[in-house]
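For this view, one protein chain was removed and the others were kept in their places.
Every chain is named by a letter (A and B) in the order it is written, and numbering of its residues begins at 1.
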Amino acid sequence: MTSRPSRREVLAASAAALLLDPNPADAAVIKDALPWRSGTVNPPVGATPGPWRFFTNEEAAAVEALVDRLIPPDAETPGGKDAGCAVFIDRQLDGPYGSFEGHYTEGPFHKGTPEQGPQSPVTPKEHYRKSLAALDQHCRETLGAPFVQLPDERKDQVIKGLEDGSIKLDGAGSFWKLLLNDTQQGFLADPIYGGNKDMVAWKMIGFPGARYDYSDWVERHNERYPLPPISVKGNPDWSR
Amino acid sequence: MARKLPHKDVVVIGLGWTGSILSYELCEAGLDVVAIERGPWRDTPLDFQPYTAPDELRYRIRHELFLRPAQVSVTFRNNASQEALPVRNWGAFMLGNGAGGAGLHWNAETWRFLPSDFVLRSHLTQRYGANFLPQDMTIQDWGIKWDEIEPHYDRFEYLCGTSGTAGNVKGAVQDGGNPFEGPRSRPYPTPAQKQPFSHTLFAKAAREMGYKPFPQPSGNLSQAYTNPLGVTLAPCTFCGFCEWFGCANYSKASPQTTILPALVRKKNFEARTECEVVRINLDSSGKRATGVTYVDTSGEELEQPADLVLLCAFQLFNVQLLLLSGIGKPYDPTSGQGQIGRNFTHQTVSGGIGFFDKDKFNFNPFIASGAIGMCIDEFNGDNFDHGPLGFVGGGYLGQVQTNGRPIETTPLPPGTPAWGPQWKQALRDNYLSTVFCGAGVHASFYSYRDNYLDLDPTYKDRFGRPLVRITMDFHENELKMSAWLTDKFGEILQHMGAKQVVKQPRKGPYDVTKYQTSHLCGGAIMGDNPSNSAINKYLQSWDVPNLFVQGATAFPQNAGYNPTGTVGALAYSSAAAIRSQYLKNPGPLVHA
Partner (left out) sequence: MPDRVHAGRAALLAVLLLAPPGAVADNQDFSQIERGRYLTIAGDCNACHTLPGSGKLLAGGRPVETPFGNLLAPNITPDLETGIGAWSDDEFVNALTKGTGRAGTRLYPAMPYTYMTKTTREDALAIRAYLKTVPAVRNPVRSNQLPFPFNIRLGLAAWDQLFFTPGTFHPDSRKSAEWNRGAYLAEGLMHCGLCHTPKNFAGGDTGRRLQGYVLQGWFAPDITSDRRRGIGGWSVEDIATYLKTGHNRVQAASGPMAEMVMDSSSKMSDADLRAIAVYLKDQPGGSDQASASQPDQALMKTGASIFVDECAACHRQNASGVPGMFPTLAGSPAVQSTDPSSLLRVILRGARSAATDAAPTAPGMPAFGWLLSDQEVAAVATYVRNAWGNAAPPVSSDDVAKARSALSRRSD
């Protein structure tokens, strides 16, 4: 299977689609015909299964504990941990998102107004690393145990402290927003990214996922849509 | 020293909507055209499969189709007392990249402005008196009238196959359409899209309240359509992955689905992608463009000579290139002198949330298209009496919710905790039964003396060129208008049967992190003479007659509608003038 040619491949390809070739090679110059390469797909970079790629085991345990309080398990739907939110965050931090890839990262760095947007050079990777270390230190010093070992009510109190700012982690002012955002995104994103395992979040809310055709349903007003959700990678239930 | 390439008749900077329209028109006129596009080539079956396209994280959250700020960004400040800082990741607007430009990833909401919008200052002054307008408001007439631009609106709509219900055909008001629209010469090329539940409910409520709702004009087609170029589009399937996304089944009007297949076949057309124009070159007189300099994929600088230069690089980058190339005089807000960079505007969008009884209402918000919606236009432009209200401007109101993508669609009743079991439960209870319309009010953004663009003194792009600096804030007029319109919107949500309505009017200061459409306008505005504009009504530069500046840079102020229809119409108007007048007699088309 040929994936979408990378920029490097396109650079290396010959110029100009030439006459008499209905399937010109992919090229930076487009002339005479629309490019086509049989078998081309443009898949996302999904989460690969396996060990943690960014988090240390301790960090991962803390993050799993955090996400499981942010989105607790209940009778109907798994919590953040079993839904894979920590895996999601781990893989995202390991990718372009974690390193601000594509962002404008030139200095000088000045703190501006809130309306001017984030100006910190601290990448999400660095942010998590620092903040998790600081959280760990805070919990040990003030509560006598790392976050993961605290009882749930205590965990919730710590989280509330992060939320309202009463717990100030060293060098991690906006960690709370980052963590909450990433956790909820992991819960609701396509399962190919490691979270929303088995599409549990989508099933919970009634979102049918990566579907593309609702033409027969547009005018069926106030009716429940009956089909289960599918992901970018399809539907594991097809053969069931 | 840049290597000089063989001459071309025309060089087009950017292959978005206007670049594609102009390239096609000038190829038809027999000219040799090269389009230089900064981003990659994009095409439906290669880039957007029906199973990979509907991916919210990838395209909406991680912005995969958009320009990377690392490649070029802008800086921002609210006012001159602040230091402008870089926009390190996009927020308030999303800048396209690649063939198709913004036309690839837009919602396809295809509106026309009102006739009065084109003569705004005259109109408002006549009705309310000059003192009614804020002192620092710099709105002006466009230098073009409705009758001149109407045929070009028609052309753009028939290019796209726009789906809609006409409201006024040749002066006769039509049932079911927008009764306020300017007279059109004929109906839309395809019928309006079918509407989902909440949109229909909005229309019902609006009707009961005495308004005249109509379907939003949509470039997501209601049926298959072959346009005058012979290119065919397929019907939209309401996937709910429109704005921010590429369309996987040829049903969203874009350069890809309306022009490029026919354009690429022309022997006199060539597109060079992944090449960035860094400068428009002028001769020693400074009054004639000799072509452009661009950087190709290997990093080499190349000079492309041409007789005619079309600047189609999107509003912000049009202005950047004009400033960097020394074309026209940069605007100075203190003296008020200079045209390049002034009258920079955006869009005043606001909306609201309606929470409904989940046992009675199931909206299936995921069934939608980018330009779905039922709208009312009673409060747009000067369609209503502003006298007692103390502001000018307006917008359309509508239930125009385009999707139910879950990461973005988690509106929860006020007071709901942001996390924990109640958050989860609220999500479960509200997802299907909530009307979440962040752009339910799509209103004008008039121009002001102190909202402008210039070049940043500190921050540079990867070539070492200064970034564009945005100085922008909301003014009292727009905030007052937004509050008033949002109240009206909230009333309709209430009338729909919501158990709780949360209004979300736009509040200042202007925040570059909050998305509020990518409808950036102005900076090289059109007008009837060089003392009040940068370009004439055919988009021809007053300073450099063989340069035409396309796009929303031309708007002296932004109206209460999405701008693309008007951008397309101006492009066709400009192309017609170039073909029928300029090519026969190159030189200024308007003598002011």
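FYI, a residue touches a chain if its C-beta (ideal position, glycine included) is under 8 Å from a C-beta of that chain, and two chains touch if they have at least 3 such contacts.
Note that this is a predicted model, so its numbers are computed, not measured.
Undergrad: Out of B:V33, B:C242, B:A262 or B:A439, point to the residue that touches the absent chain in the complete complex.
TA: B:A262
Undergrad: Among B:P45, B:P151 or B:P305, choose the residue that contacts the chain missing from this document, as touch is defined above.
TA: Residue touching the absent chain, from the options given: B:P45.
Undergrad: Among B:N107, B:T138, B:N178 or B:T237, which residue is in touch with the absent chain?
TA: Touching the chain that is not displayed is residue B:T237.
Undergrad: Since one chain has been left out of the picture, which residues of chain A touch it in the full complex?
TA: 1, 14, 18-25, 33-34, 36, 38-41, 43, 211-213, 215-216, 227, 230, 233-235, 237-239
Undergrad: Just checking the interface: what residues of chain B touch the absent partner chain?
TA: For chain B, the residues touching the absent chain are 43-46, 49-51, 224, 226, 229-232, 234-235, 237, 239, 248-250, 257, 261-262, 265.
Please note the rule applied: only the chains that are shown with their structure count from here on.
Undergrad: Quick one: report the Å distance separating chain A from chain B, using the average Cα coordinate of each chain.
TA: Going by mean C-alpha positions, chain A sits 29 Å from chain B.
Undergrad: In their complex, what parts of chain A are in touch with chain B?
TA: For this pair, the touching residues of chain A are 4, 7, 10-11, 16, 28-37, 40-44, 69-72, 74, 77, 96-97, 100-106, 108, 110, 112-119, 156, 159, 163, 180, 183-185, 188-190, 192-193, 201-202, 204-215, 217-219, 221-225, 232-234.
Undergrad: Which residues of chain B touch chain A once you look at their complex with the stated criterion?
TA: That would be residues 40-41, 43, 45-58, 61-63, 68-70, 73, 76-78, 82-89, 91, 99, 194-197, 200, 235, 237-241, 248-249, 260-261, 264-265, 267, 269-275, 296-298, 361-362, 364, 366-367, 404, 406-407, 410, 418-421, 423-424, 427-428, 431-432, 458-460, 509-513 of chain B.
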